[in-house]
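Heads up: the structure comes next, in structure tokens.
With one protein chain withheld, the remaining protein chains of the complex are depicted in position.
Lettered A and B in written order, each chain numbered from 1.
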Amino acid sequence: MRRGALLAANLLGAAAFLWPFLVPAPGAEPHAREAPFLTAAILGCLLLVVLGELGRAGLGPKTVALLGVLGAAMVALRLPGFVAGFSAMFLPVLVAGNAFGPAFGFTLGAVGTFASGLFVGGLGPWLPFQMVAVGWVGAGAGLLPRGRGRILLLAAYGALAGYAFGAVMNLWFWPFATGGGPTAWSPGAGAWGNLLRYVRFYALTSFAWDTFRAVGNAALVLALGRPALAALDRAARRMHLEVAPRAAGP
Amino acid sequence: MHQVALLSWAMAAGLAAALTTNPFYLAPLGAAALAVGSSLARDRGPLRSFALAAALAVALRTALALLGPVSRGSLAAAALEGARLAVVLLVVGAFNAASDPGALLRLAPGRWHELALAVSLALSIAPRTAEAAARVREAQRLRGLPTSGWRALPALAVPVLETGMEEAVTLAESMDARGHGSGPRTRYRPEPWGPRDALVALACAAGGAGFLAAELLGAGGIDAAGAGHVSLALLGALGLLTSPLWPWPRR
Partner (left out) sequence: MAEALSFAGVGFSYPGAEDPALRGATFSLPEGAFALVAGPTGAGKSTLLRCCNGLVPHFTGGRFEGRVRIGGRDTLEHRPRTLATTVGFVPQDPGASFVLDRVEDELAYAMENLGVPRGAMRRRVEEVLDLMRIEPLRDRSVRQLSGGERQRVAIAAALTAGPRVLVLDEPTSQLDPQGAEDVLAALARLVHELGTTVLMAEHRLERVVGTVDLAVGCKAGEPPRLGPPAEILAWLGAGPPVARLGRILGWRPVPLTVREARRAAGSLGRLPGPPPRPAAGLPAPGEPLLRAQGLHADHGRGSVLRGVDLELRRGEVVALMGRNGAGKTTLLRCLVGLHRPAAGRVAAASGRAPEPGRDAALCPQVPEHLLYRSRVVEEVAVTLRARGRDGAEAQALLEELGIGPLAPRHPREVSAGQRLLVAVAAVVATGAPVLLLDEPTRGLDPEVKGRLSELLRRFAARGGAVIVATHDVELAAALATRVVLLAGGEVIADGPPAEVLADSPVFSPEMTRVFGPGWLTPEQVARALGA
């Protein structure tokens, strides 16, 4: 894998999410209305590049089958019978990312989000954001050290990821959310100023919801993490899957 | 219509809608989206849902403006902001109604093919997963185990996961034994790309480019301040965005 290209792509993606803090120029306001489309396009390209890079050598039947089955779990969790489906969708990503590595975690995050988006609402410009964000959650889970306290660490990470995901997704529409005031985006306020404004905005809007999600993630990992990881590790053994931190398997 | 042509329409029309708050452009664009959606629809459902969402968007955005300083101007501006979002939603709805996800996934070229396959596998395995979950729940209930609450989770989730893993092995073996990853693939079901698709794609690209140019140049009455000012060029671009509706001689 061309690490440099991947890193660059991910940095660009980060910029696409964080642009409200990075665009200080007063003249930016009128062009702000293109931002969602522009950032969606950037993230879409990011996905194509990163996923294309991961798939370049061929994923192989084992990885594809695992993505299919675990992705199906993510889709099934969006069905009406399951509560808080979108939140529960993180669990397969967290566990599988931790079991199979960051490349698999990212891929599963992206693939599963796309599939469940198709299933629930349809394709739309919000999908690249969701796919990248969930993908990052999975990749992060794969980078966690595995040793003692693996489950606890994963649970803590899951909680953190719940907040981070919410915070980052809100950034998408924050600049257009309100007309003015201390919680709104102000292009002239500079990076730090905008960050403070965003913290206020976030606290008022989705903090509560994201707390619910963060706690939910942690609780799910604590409740199911050990047997789920055992099952995935066993599958990896049965399939003779090379589980290296940077490989996607044979 | 070929999925790529449809996608190019959706992206161009969506871009155009996102760029303008001039109601004289937004209204026909919204109408065009609805028309494309209904005439090309394989399933009207998404069109209706997104139309509803569009209506809600306008209503909510206007209501939001009532919270701040109210004036005719500010309300109108808010309504137009809402209308802009609404038209984007209509375009998305039309795309979802008209597109064939299976065909879209099948079109994935080369290195993305396996990922598209994974997506389609996820969609087709999901019903089995849900059914297995229901069966597991019943089976554990019959054993006397609790079937709700946190303590029930391992008994409910682990069998589904383990069974899924075993099925993944069977699936992987079957794919391997049938030549998966052998090299360049051919396509059993061709997705023909015809002159009509080329026309639509080109027209939409031009239409979208027109709106983008207008936005970058600040011309053509693209924003609300220019309401009442409508440029022929942009109207032409808008016309290009109705290309999926143009009649095409049937062979």
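Some points to look at:
Here, a residue touches a chain if its C-beta (ideal position, glycine included) is under 8 Å from a C-beta of that chain, and two chains touch if they have at least 3 such contacts.
Nothing here was measured: the structure is a model prediction, and the numbers come from that model.
One chain is not depicted; across the entire complex it touches A, B. The residue from B:Gly45, B:Pro127, B:Gly194 or B:Gly218 that touches the chain not shown here is B:Pro127.
Of the listed residues B:Ala32, B:Ala155 or B:Ala214, the one in contact with the hidden chain in the full complex is B:Ala155.
The missing chain lies against chain B, touching residues 102, 117, 120-121, 124, 127-128, 132, 135-136, 138-146, 154-155, 158-159, 162-163, 166-167, 170-190.
Seen across the whole complex, the unshown chain contacts chain A at 62, 227, 230, 234, 237-240.
The rule is simple: only the chains that are shown with their structure count from here on.
Centre-to-centre separation of chain A and chain B, using mean CA positions: 20 Å. For chain A in complex with chain B, the touching residues are 30-31, 33-34, 36-37, 48, 51-52, 55-56, 58-76, 79, 81, 107, 110-112, 114-116, 118-119, 121-125, 176, 178-180, 219-220, 223-224, 227-228, 231-232, 234-235, 238-239.
Put simply, chain B touches chain A in their complex at residues 14-15, 18-19, 21, 46, 49-50, 64-65, 68, 74, 78, 81, 84, 88, 92-93, 95-96, 99, 101, 111-115, 117-119, 121-130, 133-134, 150, 153-154, 157-158, 160-162, 164-169, 171-173, 175-176, 180-181, 215, 218, 223.
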